[in-house]
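The complex appears here without one of its protein chains, the remainder shown in place.
Let's look at chain A:
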Amino acid sequence: MKPYPGAKLVVRMARYGCTNRPFYQIVVTWNRYPRDRKIKEQLGFYDRLPNLTGEQVLGLNLDRIRHHFKHGTEFTRPVLQLLGIVGYFPIHPYTLVEAKRITRRREELEQKLKEKYLEEKEEETDKIVQDESDQSGEEVKSESVDIDHSPSTDNQTKTVKSDVTNLEEALSESITIAKKASVLKI
C-alpha cells in the first residue's frame, strides 16, 4: 500500500545529532516524506566526525540493503558513495571527481603560498640591498664595474639555491598549518 500516489522508496541519510554535531542514520523512507521523520526501516548509521581514535564509524545492515536493492529502491548519491568506499559496491564516479577537486585545490593553495613566500623574500632582499648601499655608498662607486658583478652574481646564485631549499621547508610547514586550519577537505 502506498501512502500517497506516486510514492517511491528511497535509501538515504537522515540527519540527527545536534547543532554543529551531525550524525546520520541510513534509512528507507518514501521519497516525499520529511528528511528525518516517518521512516520505514533503519539500515545503518554514519558518524562523520572522527572519534577519539581518529576514525569515522559506519555501520550497515548489508542483508537488508541487498534486499532493498533487489526490489528496486532508489539509493541517493552519498549512500552509494559510502557503499563504494566500503567495498560492497564499486567506487562511485563522484568520489573520483571529489578526489580530483581536492587535489586541484591543494595545488592552488601551494601555488598561492609559493608566490606569497617569493614576494616576502624579494622584499627582504630589497631591504638588505638598500641597507648595504646606504652603508658603503662611496666604496661601490670607487671600485670598478667588473669586481662588482662577480661577487653579486655569486651571491644571487647562492641565495637562489638556499631560497629553493628554504622554500620547500617553509611551504611544507605552511601547507600543514593550512590543512589543519581548514574545515573542508583541503
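Everything below uses one rule, namely that a residue touches a chain if its C-beta (ideal position, glycine included) is under 8 Å from a C-beta of that chain, and two chains touch if they have at least 3 such contacts; residues count from 1.
As a working rule, contacts and distances are computed from a predicted model.
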The chain not rendered here carries, per UniProt and among "Glyceronephosphate O-acyltransferase", "Septin", "28S ribosomal protein S22, mitochondrial" or "Sorting nexin 4", the name "28S ribosomal protein S22, mitochondrial"
Given A:I39, A:I91, A:L109 or A:I175, the correct residue touching the omitted chain is A:I91
From A:Q56, A:Q111 or A:T176, residue that would touch the chain that is not displayed | A:Q56
Residue numbers in chain A that touch the chain omitted from display | 44, 50, 52-64, 85-87, 91, 95-96, 98-99, 102-103, 106, 185
